[in-house]
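Omission of a single protein chain aside, the complex is shown with its protein chains in their original locations.
Chain lettering (A, B and C) follows the sequence in which the chains are written, and residue indices restart at 1 in each chain.
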């Protein structure tokens, strides 16, 4: 990750091939968690349409200026209370001389250090009512749900949404403790599974706590590794191989409770903290 | 590659995660080359719009039924004379029991043999007038040009077009001998660069002629390996890492003649046959 | 694995680059387990010296002819009762035409199918008294102990021995149930960690039960994957990267009980079956 801006208590960070100036804005705060999630629309017109759709759905949308790294944003809250932004105007990253890449079709020099995070991939939020959140985004942003989990009692335990050919741009999993607005993790894409393994060694040596992995998810089949950053937020580095959702009419895959109990693709059991740890933490909220 | 259908002199083949029944239709013919290229639209309405746009542009479009693997197609020729099809109705692949995957979000069992071709990635055609072809597809199909090569004399020597977040869905490079309708190669996506290296060993042992690679392209940065199939067509297996074109306003990258003379990303010189070998071959056309 | 011989109830198997005719002899038996382990000496003279050393140590050594794949062997039992053979005369593998490799410095064609097991790497046996076994082999075969585990109460829980630059040629771990002569696993070396990941997919699709992994061992740092073959024996596929023991005076690394409780390199907890499952199984022995 490279720092690409700083303002007030915030630092803007980026993967080496993120095309925008930054993809992760760290802001000093009394406790860990998600400040807001920002999504870029495909065009100024798409931005107008989405804002209109949200308002027509009864959602309060406010205009927000002065974001570090992008232009005018429109803010709203999802069905669980997480703060979102939509924007179109953005700052393209301009590499300073020292970070100018050898190949001009890449945003920034390939780094010789760290874990080689190429670009932001997705984020995952906790929600008390996952189904309501999914329907909110499908209805108001036109996102497609590629995979989901439905428990035996009909509860929706997870859902993965996309606006691109990536199999998901963000996901929600169930908050079992009744708290709203919690954050599960943010994920950066690495170029190979080997890079994920190498990241595990880099994290091990740096004393970064590894929660689980490397292993392959059954859902979405990404090769994953989860760690905690010093503030307590969970961060994932992952690789999806050449898997993309290229079918325009991809039918949502629904996983059952029995299927999910099998654990991850090669049998790793899902660690308990994956269902409990989020930010703010339960201790923060107690 | 798995066979998924056969009809007359044709055999339908597929990568193990292609969602459609087939992605490559081999047809017995007196000489190698491209029969036709078929593109699936995002919706039935998109299909209608594209057919209308082509006709409005003066292109002759004919309806074609009975394709193995998909429904009604609309046929036309590009500015260089290659035969294209557009279609929306398709057959989703249904794996027979023996090829049913362990994970239900994948089309077919991961193969324990061969080179692990996951899905078709793109094809590359030769054209006498590359610029005319690019403009044809941009004008009539609304495709985006992500990268291109322009020689010092202004000639367009190559161009890469996409309708997705893949950095290209097909490409054209310059035909220097004045022949129309020639085929350069078809590419299947593998999951990792390691898979490409392993494919090189598999091809070596199987006596499949390797033309060039493995190496990394400067243009589009894919890790590539080119071989010839027994009929003489060039086939590529490649991996793009986590590189995607996620910017909706991605500006076309234009490579100069000087830049291209540097060879591939790590310095490999482009082999001479890459500029001369296509199918039908020059011998076929002599 | 390729079959390279068959005799009576036995089938000889080999990795694609094992230089000997076979490296694994499967023999029909009422229950799973180790028939015998065979080690090749560096020379005929070394064989004589080792036999003499064993006899001088009071070990009964018998001459054995007629092994499938190698010549005269000398048989003895280790301190836990496992049957061992020493031999020097062997049959070098001669690939039949269909399996002749493209490069003549390799034993057999690189396989386009299966998990690409290059060569046998090591085996692991259970022993009631690990320390006695280690001392037996150090005293009589002159092997070096590269790493070992010593519990807080002084019990030796594991030890890794080598006669080469590989960090171990075989290992022993503690049998906690008082049974002698049990087998833990046999391991084949793959060329990369990516190959181990690919093997996980191959095993998953083939319905081969995965016990644990892929992950990286803390002890010896190999990247591992453990499965059960249909007879119940545990099989490992592993990759050691470029790690070799090149120091002639390498001091044994001793791991403490506290260190081992941390689990594997990146934190994976050692699965319970790893301490209980061996062959014959506890049920076989009940």
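One rule holds in what follows: a residue touches a chain if its C-beta (ideal position, glycine included) is under 8 Å from a C-beta of that chain, and two chains touch if they have at least 3 such contacts.
Keep in mind it's a predicted model, so treat the numbers as computed, not measured.
> Which of these touches the unseen chain: C:36, C:77, C:119 or C:275?
C:119
> With respect to the chain omitted from the figure, which of A:65, A:97, A:152 or A:205 is a touching residue?
Considering the complete complex, A:205 is the one touching the chain left out.
> Of the residues listed, C:132, C:206 or C:253, which one is in contact with the missing chain?
In the complete complex, the chain left out is touched by residue C:253.
> State which residues belonging to chain B touch the missing partner chain.
Touch set of chain B with respect to the missing chain: 192-194, 197, 200, 203-204, 210, 212-216, 223, 225, 265-268.
> Since one chain has been left out of the picture, which residues of chain A touch it in the full complex?
101-103, 109-110, 112-116, 192, 194-195, 198, 201-202, 204-207
> Considering the whole complex, not just the chains shown, which residues of chain C touch the missing one?
Output for chain C: 17, 19-20, 40-43, 92, 103-106, 118-119, 121, 147, 164-166, 189-194, 218-221, 239-244, 246-248, 250, 253, 255, 259, 265.
Please note the rule applied: only the chains that are shown with their structure count from here on.
> Where the centres are mean C-alpha positions, what is the separation of chain A from chain B, in Å?
31
> Spell out, as numbers or ranges, the residues of chain A touching 2 or more other chains.
In chain A, 192-194, 265 touch at least two other chains.
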